[in-house]
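Before I ask anything, here is the structure I am working with.
A single protein chain has been removed from this complex, and every other one stays in its place.
Chain naming follows the written order as A, B and C, and within any one chain the residues start at number 1.
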Amino acid sequence: MLNKGGNRDTTMMLMDRSVPGRVGVITPELDVPAAPLPDAALLRDSLPLPEVSEPEVVQYFTALSQLNFSIDTHFYPLGSCTMKYNPKVNDEVAFLPGFAGIHPQQPAEHSQGALELLYRLQGFLTEVTGMAATSLATLAGAHGELGGVLMMRAYHLAKGDTGRTKMGIPDSAHGTNPASAAMAGFDVVTIPSDADGNTDLAALREIVSDDLAGVMITLPSTLGLFDTNIVEVCRVVHQCGGLVYGDGANMNALLGRAKLGELGFDVCHLNLHKTFSTPHGGGGPGAGPVCCGEILAPFLAAPVVERNDAGQYTLAEPEQSIGKISGFHGNFGVLVRAYTYIRTLGAAGLQSISGNAVLNANYIMHTLKDIYALPYDRTCMHEVVFSADRQRERGVSGLEVAKRLLDYGFHAPTMYFPLIVHEALMIEPTESETKETLDAFIAALRAIDAEATNEPETVQHAPHTTPVSRLDEATAARRPVLRWEEPAAAD
Amino acid sequence: MLNKGGNRDTTMMLMDRSVPGRVGVITPELDVPAAPLPDAALLRDSLPLPEVSEPEVVQYFTALSQLNFSIDTHFYPLGSCTMKYNPKVNDEVAFLPGFAGIHPQQPAEHSQGALELLYRLQGFLTEVTGMAATSLATLAGAHGELGGVLMMRAYHLAKGDTGRTKMGIPDSAHGTNPASAAMAGFDVVTIPSDADGNTDLAALREIVSDDLAGVMITLPSTLGLFDTNIVEVCRVVHQCGGLVYGDGANMNALLGRAKLGELGFDVCHLNLHKTFSTPHGGGGPGAGPVCCGEILAPFLAAPVVERNDAGQYTLAEPEQSIGKISGFHGNFGVLVRAYTYIRTLGAAGLQSISGNAVLNANYIMHTLKDIYALPYDRTCMHEVVFSADRQRERGVSGLEVAKRLLDYGFHAPTMYFPLIVHEALMIEPTESETKETLDAFIAALRAIDAEATNEPETVQHAPHTTPVSRLDEATAARRPVLRWEEPAAAD
Amino acid sequence: MVTNFQSHYIPNTPAEQDELLAAIGLRSVDDLFADIPDDFRNPPLELPAPLSELEIQRELGEMAARNRPLSAGPSFLGAGSYHHFIPSIVKAIMTRGEFLTAYTPYQPEVSQGTLQVIFEFQTMISALYGMEVANAGMYDGATSVAEAVLMACRVTRRQQVIVADTVAPAYRQVIATYCQAQGIAIDIVPADRAADAVTEATAGVVVQYPNFYGSLEDLAALGAAAHADGALLVVSADPLTMGMLRPPGEFGADIVTGEGQPIGIPPSFGGPYLGLFSCKQQYIRQMPSRLVGRTTDTEGRTGYVLTLQTREQHIRRERATSNICTNEALYALASSIYLAVMGRNGLRQVAELCYHKAHYAADAIGKLGGYSLPQSADFFQEFVVSCPVAPAEVNRQLMERNILGGLDVSDRFDNGMLLCVTEMNSRADIDALVSALAEIA
Partner (left out) sequence: MVTNFQSHYIPNTPAEQDELLAAIGLRSVDDLFADIPDDFRNPPLELPAPLSELEIQRELGEMAARNRPLSAGPSFLGAGSYHHFIPSIVKAIMTRGEFLTAYTPYQPEVSQGTLQVIFEFQTMISALYGMEVANAGMYDGATSVAEAVLMACRVTRRQQVIVADTVAPAYRQVIATYCQAQGIAIDIVPADRAADAVTEATAGVVVQYPNFYGSLEDLAALGAAAHADGALLVVSADPLTMGMLRPPGEFGADIVTGEGQPIGIPPSFGGPYLGLFSCKQQYIRQMPSRLVGRTTDTEGRTGYVLTLQTREQHIRRERATSNICTNEALYALASSIYLAVMGRNGLRQVAELCYHKAHYAADAIGKLGGYSLPQSADFFQEFVVSCPVAPAEVNRQLMERNILGGLDVSDRFDNGMLLCVTEMNSRADIDALVSALAEIA
């Protein structure tokens, strides 16, 4: 990044910059008589916040922003994360005063536009997933999972079926799947993958029994593969009285190509901050709506939006709802963006997304598989998972290959996930990248492979051009420093 | 800057990226019957604009932005330019639909808020300059100058005084002053500065006669000095029947400290994009309102805003107006920002600006004058003009010192202006910088001086860390390439 | 067959797609989906036809226009979402693409911006609450306190919590949802009996500060009672009130959570908001969500990383402290900018404006015939008014005067209405409310 002198240098934190008496904001004068204050025991003595002026705040945070890679500035093929283009119009409409400036508890007659938007979005997502109903109350993918598996639990309990304590989860699953299942009180049973990367049907059959509440399947799987056993998986689970949860985080591959509900899934969540292009914001906000079939609809998290005969929209609680799972009605600002995105693209646009996302991933797969090991050599979906095993043999790890990409001006792929692939490098190009970018990225990965042979140290010690080099994570965890502290007075 | 790969690399221009069939925008369907087209001779065959998608446009322009220094990212002590903090609230209000979305010709009764804002701003600027009236119609400093000197011309002509063909302008003046005078039909007579950097009164007395229309004086001068002869200058010019124009581009030094009207100036312009902190935008838009005393008020450019007895605001043309000088009513969006700025600061705030701007400049002057030659060793105003003569002796020019500052993360001072100072380095810190930044900047200039002794090549070939190094300006001018051309087909 | 649609969001043209297909050795994009069983491939997708951006802006603009923004007139509605002023710089900075379009900072070398922001956030949130550590944020205030309950149970290895009945109803519901499968017993007790209810089985005592009805609970007493029996004191506190009030940390709270919306986040119909979560240092390994730590790089430069990740789902899976992954990072940024620019004095001034204005309003309303203030404890910016007629009717008549009234809490207080006054309410707004209420009486 361009050198910065003086207060634009980011090495000083806000508290380091604080000078007594500096002012960052002017507040209005008090225009009513002052009231007596409560007992002093209730009032604070000091408020250890910084004292800095407005220009300093702008300059400091602007400088910080420039230390980031982001979609707007860098190709970001981070597998499983669907780092696609985030349209600016979506942000613009979400900030309209009629959206950003409305109170969640104001009377419904003064929020009809907002409620209608939510109602329509419920319908769009229900349609996209081939389900029967949707709740928008869950605030991220993992939150949707929690809501979904709690619904599975509630369903069994409502039937008086109290013995279903187990949840089957593939070994390739994202960590949130087992964590959500555990929060919903289930014991996790791991389901292995077969040699093709599909669910191992034999292994599945072994665990299905009347203590199995259901399974959580990611489709396409985190291996970037369409599980060709999926219909059979659903059949087997259903046969034993279990339910099938779909982790829809990878839905970018399937938009308009297949519907989870039709394949046999009972409930799923979508990551609007992936598939529906709401910006990830450095780690959120997201939105993880839950869509489900008829039998689970009564259990959806509250609220859902209903439309009455007079055409008015109201918030309602499904009959046997698992209850409220968030403070209000979901991450509305994110939902506005997703609604806008779907309205912009329509069915043909969504299908074009999945087509191009999958095409781009396969292009990368085909142009690199001579060099990078491909654990599952079959058509991939929206992402391709390589292994850096062949580079490892030359002393260069997958992590090092990934870090070296940063020097080439590309964000790294997801590394070491899914856990079942050795030295995994998981690359998701998305549909929003140009062929030029794909080719430049492919060239970089080929060049790094050559470096692994010719100058392995360059790769091993990468990155070399970033604001900081490799960081000491071990010490960070062993002696955690989690906030600014007054520097010890020098004497 | 952080490395960028693929299409975020800026070496390809839009036309290089263009791919037939890529779409950047979706337009609505035609919802009326198509009309017959005019004769084909009136229609164009090809429209050689790029074909790129929206993400590419965002990524390309974002990448370009990151090649810039700017106030938000770097200390920018560019003399004569008043690169102070540009408040974000000013931009926010300027974009309100009730401001950005109104038509300049819509009926006055539907623009009362906008007209009132202009009316009040006229009043504020009239007050700040100690004048009698203001027109906001001029769109930048130089445009204000043209308006102002045309008013001087019109005034003399209105009196039947047709022989006043000369305009006196100090040798230190900004280039726009003589250029504006020439556009207004005057012959420029140069007025030298005296040894203290003030107007040379003796020289002035020599040129005053009945062919002198007036003089254009910058206060504080472009040497960053308050001309202590100024009252006498005005007296002398007035005595001969001439008028005094004030270039108010440096008004940041005098806000609330002195009023041009009271000192004897007849007319002046203000640079709202300097003193009143509207962002400079990489070279505009600006706004250069003209303020004048009673005798010149009838000649102001049209329109001005008037308030009638019913409290309604209307656009009006002053009686003997020089006429319209721009398409509509001035750079309204810039005027909204300046209005907001003045409302935020009030009189005490404006005085604090000049106090701190001048204090910061003097601090730099005092802490560097042992090393950098100071042509006029007296209290400076908002900026200090050094000479790099002592560095030059060691083979390092002022330009090279300035370029080397870029490596230290600071924007360069203005170089080689004013023309009367050898190897001029003109530094304007403004009031919005912290002491830390001033100290870091001072330390950098001291370090560069040391480099001039110890490793002059480092300075001579600077900058070393910028996106491009020193550019070949001679070839650029000799064989001008002013737009993208289709690359010659390789064969 | 799916036809190709050339969106402005998708660069590659059909010709380019054909080039890619050729490289792969396929004929059509459809062939890539051959793994999907025929019967399920390319189902009909019934969605409205795509719109141009011009039409989108118009459609969304019309939908937005059918909602009444708080800026349309005086508003006295709080109850969990507050109308506070947000300086322009917050949006100006948070919408920078480098922040907006980055992912979770998993690659620290190219994410120092986001990481250092979170470190600032952790610093300022712990300072506000008087706590030793704060995490990178949770989904919202409700899920944050629910996760605090789970954490209190983990820390104490107990399975019963006491929740004051003055905790926001929505928060209580979300706690119930989060606990429903965990075998945790939740006892809802009146706030003034919460201290007495603690036993050796109690994992934690949960209160809100100020409570949902605006009043200040006796944190010192609750902390003492909880700690006497080895339970934790869990407080959900409004961060903006911390500009003035002694923080829960100074009363011995073990976990302090909160809704971050009041500090720099627009009401936005209830989200996205920001869960705040802080605790004593000794419990950090039981915390949910991300933590950023300071460390050094190979050249000794300071840098920031995600740390203590072994607590988290991507490492610990079913034994993680929580399933949370994506949180609300962008709003942690917004709050950090807000707190930075408000600073030590600005936050105190805003808190005091709210306090004095609310008391001015309460005093005036309390003197109106037919109205009374049923609560006696100290309050901050919210208070309950008992109205002469049903609150719904009062609100209806207020809206006729373009005033947004308070929340109906007649389930708890006779004709009760929960009113909120902030720095956004001018004296004229308050006077208009008071005279309107006088007319309605």
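Keep in mind that, in the parts below, contacts are C-beta pairs under 8 Å (C-beta built on N, C-alpha and C of every residue); 3 or more make two chains touch, one makes a residue touch a chain.
All figures in this text were calculated on a predicted structure; none of them were measured in a lab.
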item: Sole residue of B:Arg307, B:His366 or B:Arg390 that reaches the chain not shown, by the stated touch rule; value: B:His366
item: Candidate in contact with the missing chain, chosen from C:Glu53, C:Glu147, C:Asp165 or C:Asp238; value: C:Glu53
item: Selected residue (touches chain absent from view) among B:Pro279, B:Gly293, B:Pro318 or B:Gly398; value: B:Pro279
item: Residue numbers in chain C that touch the chain omitted from display; value: 8, 53-54, 57, 61, 71, 85, 87-88, 92, 95-97, 341, 423-424
item: Touching residues on chain A - with respect to the absent chain; value: 2, 19-28, 52-56, 58, 62, 87-89, 91-92
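Simple rule for what comes next: only the chains that are shown with their structure count from here on.
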item: Residues within chain C bordering two or more other chains; value: 6-7, 9-11, 16, 50-51, 53, 87, 89, 91-92, 97, 110
item: Numbers and ranges of chain B residues touching at least 2 other chains; value: 2, 19, 26, 53-56, 58, 62, 87-88
